[in-house]
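As you look at this complex, bear in mind that one protein chain is not there, while each of the others sits in place.
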Amino acid sequence: MNLPVRVVKGSWQNWLGRVVLFGGVGLFMFRAMNEWSRSGLGLLTDALIIAIAVTGLNLITGYTGQLSLGHAAFFAIGAFTSAMLVTGKVWSPFFTDNIWTPGWTMPVAAVVCFLVGMVVGIPALRLKGIYLALVTLVFTEAVRALFKYGEFEGVTGGATGIKGFGYLPPSWTGLDGRADLVEWFFWLSLAILVVVSILSAGLLRSRIGRAMVAVRDNETAAAVMGVNLFSIKTLVFGLSGAIAGVAGSLYALKLTLVDADIPIFGLFGSVTLLVALVVGGAAQNWGPFVGAMFYVFVNDFARGVGEAPSDAAILGWFVDSGTKINGLGGVTFGVLLILFARFVPFGAVGTMRMWRSKLVQVVPRVPAVAGVVAGRSSGPLGEEGSGSVDPTPSSIGAVESPGPIDPDRPDSPS
Amino acid sequence: MSGDALLAVTGLTAGYGPVEVLHGLDFTVGEGEIVVILGANGAGKTTTMRAVSGMIPRQGTVEFGGVDISGAKPDAIVRAGVSQVPQGRGTFTDLTVEDNLECGGYTVKGSIAEDLERWYGVFPRLAERRDQKAGSLSGGEQQMLAVARAMMSRPKLLLCDEPSLGLAPLITKELFKVLGNLRDEHGMSLLIVEQNAGMSLALADRAYVLETGSIVATGTGDELLADDTIKEAYLGVVN
Partner (left out) sequence: MSLFIERLVNGLADGSIYALLALALVVVFRSTGQLNFAQGEIGTLGAFVVSTLTLSGLPVWLSILLAMVVGFVISAGVERVVVRPIEHRNPGAVIVALIGVFLAVNQLVAMFWGVDARGLPNVFPDQADDFVTIFGAPIRVARLGVIGVLIVVLLLLWLMFNKTRIGLAMRAVANNQESSNLVGIRVGTILVVGWGLAGAIGVLAAALLAPSAGLTGTLMLGPFLLASVAAVLGGLDSPVGAVVGGLIIGLTEAFMVGYVDFLGADMLFPVMLVILLVVLLLRPSGLFGSERVERV
């Protein structure tokens, strides 16, 4: 058998591969639900929620090349929107007693965040790279400050936040009546992640998706080719914000409280989302999921490194059980991040793709035009080179090449 | 192929990542010679320059003044006496003209005051603008600055990467006169890669023709100027 094996997109082999992949993940989820402990399942649910938010971030940062450190703000806005609606803090004519059914607050959060996102997209027209990133970061902290503001306490809960709400499973799920909501939120998060991923993938296959990538690779060229930069940037910021808002809404309902001081609603959250995106693989369909899983579980593992609850834990080999070394967990996680960036620089999914393409390559049905996808397709997290030409794409996600590189037409300067 | 040549290159192979651009080049530059490597877009001209200057990984042998510099780092190559005028000028746009020249003399131990005066003398327009930011100079002036900067390191061999690129014909003529002077009055050896066949071949003592990473022809400047295939391919002359 000749490596790499060429598989035509859409063929039965291609579909078989997809079934195997999705089936495998689905199997994993079933097993988790049946065999994992409550806390493990809760952790997995958190990972799924983060994956939803990162899917949104992936749209604007991974695919459209606009670096956003502001998605924790959308997460927070979504969370607070749900909290405020469910507890009746915000007047609304749609439900009696002003109390919303929790499930309906999620689409509302999405709409609110979409509108806010579109507004955030406006500065993106003028600002590039790190400048945009910092503005979005300040935006995150500004939003959080607004939620904390004493004068708004009646609506947002101010310094103490909002407590005492939740989302009980409806009867048709068969999960109602239980005291333990872990399973319910697990399935809900999984379902929403699947829906969001499908919608996102669909968007990327459309004309808008192509426009997004064109903007990332070369804005000026994209504009010249007829892409309306204003529309694309505001639309995609809106959509990605909406998705992050849904995640936040879910998070609040699961947590049953919101508080402006929760780290994930601020700078820390934005950084977490970005790290998860890059670690998983930006501009990859599976990137957000893998990245979120990595983040949540490796973080948990690292925390455990610093504590030696039993002799079995790694630290238990060196010190007595019960000791806790302050900070060792954090150092471990930090070092792991560094190692990851060093050895898996294109994210887990990007790197796995590169290995996989040595074995199996998915090629389009129409014969590919020979030539390199090259050029300076630098994403926002890859600064423009100083005049040096690199025929290998240097975006934050490994771009799928359309076919083998033709050595007779290298894209280097004379 | 060594012996008298100042620069002797054998089997030079280089590329970018998985793409090989140069497929084993052989060429020499003798003392006091101007050698031109002619090539169209995509032939590998800049890659050749970068390989000789040590900017990219390369295989093959590069001997300079009898010393093997095949694996040397860029700063060592400059100290050995090879200086490059990069494509597109490569001036330090935010630095003043004088700063640029001082950078050129970075590797020189001791005072560069005399060198500064000397090259200000050769390029009086630079002297006039010595405190101006290099980025504000015209294309031709920046090219002169790039040449002067390269000369500040007291090289024996000057590499020029497409010096005529982006310059008006009149300026190019002046520039090539300067390059010729460097050979005649300052005893420099020059290796020039160019697309502009007419002017460079007239200046050259010897020349090579580079096509998609391989040398396909060689001869004296006059020989190649008279060659019909060269004329058609590079001078647009149809016979």
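By letter and in written order, the chains are A and B; residue numbering begins at 1 in each of them.
Everything that follows uses one rule, which is that contacts are C-beta pairs under 8 Å (C-beta built on N, C-alpha and C of every residue); 3 or more make two chains touch, one makes a residue touch a chain.
These numbers were taken from a predicted model, which means no experiment stands behind them.
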| item | value |
| --- | --- |
| Residue of B:Asp99, B:Glu211 or B:Asp227 touching the missing chain in the full complex | B:Asp99 |
| Hidden partner chain, touching residue among A:Leu41, A:Ile77, A:Val112 or A:Val135 | A:Val135 |
| Of A:Trp36, A:Trp104, A:Tyr149 or A:Trp187, the residue in touch with the unshown chain | A:Tyr149 |
| Subunit B residues that touch the omitted chain in the full complex | 53, 55, 74-75, 78-79, 83-84, 86, 90-95, 99, 102-104, 106-107, 149-150, 153 |
| Residue numbers in subunit A that touch the chain omitted from display | 123, 126-128, 130-131, 134-135, 137-139, 141-142, 144-146, 148-151, 218, 220-221, 267, 271, 274-275, 278-279, 282, 325-331, 333-338, 340-342, 345-347, 378-384, 386-388, 394-396 |
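We take it that only the chains that are shown with their structure count from here on.
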| item | value |
| --- | --- |
| Whole-Å gap between the CA centroids of subunit A and subunit B | 50 |
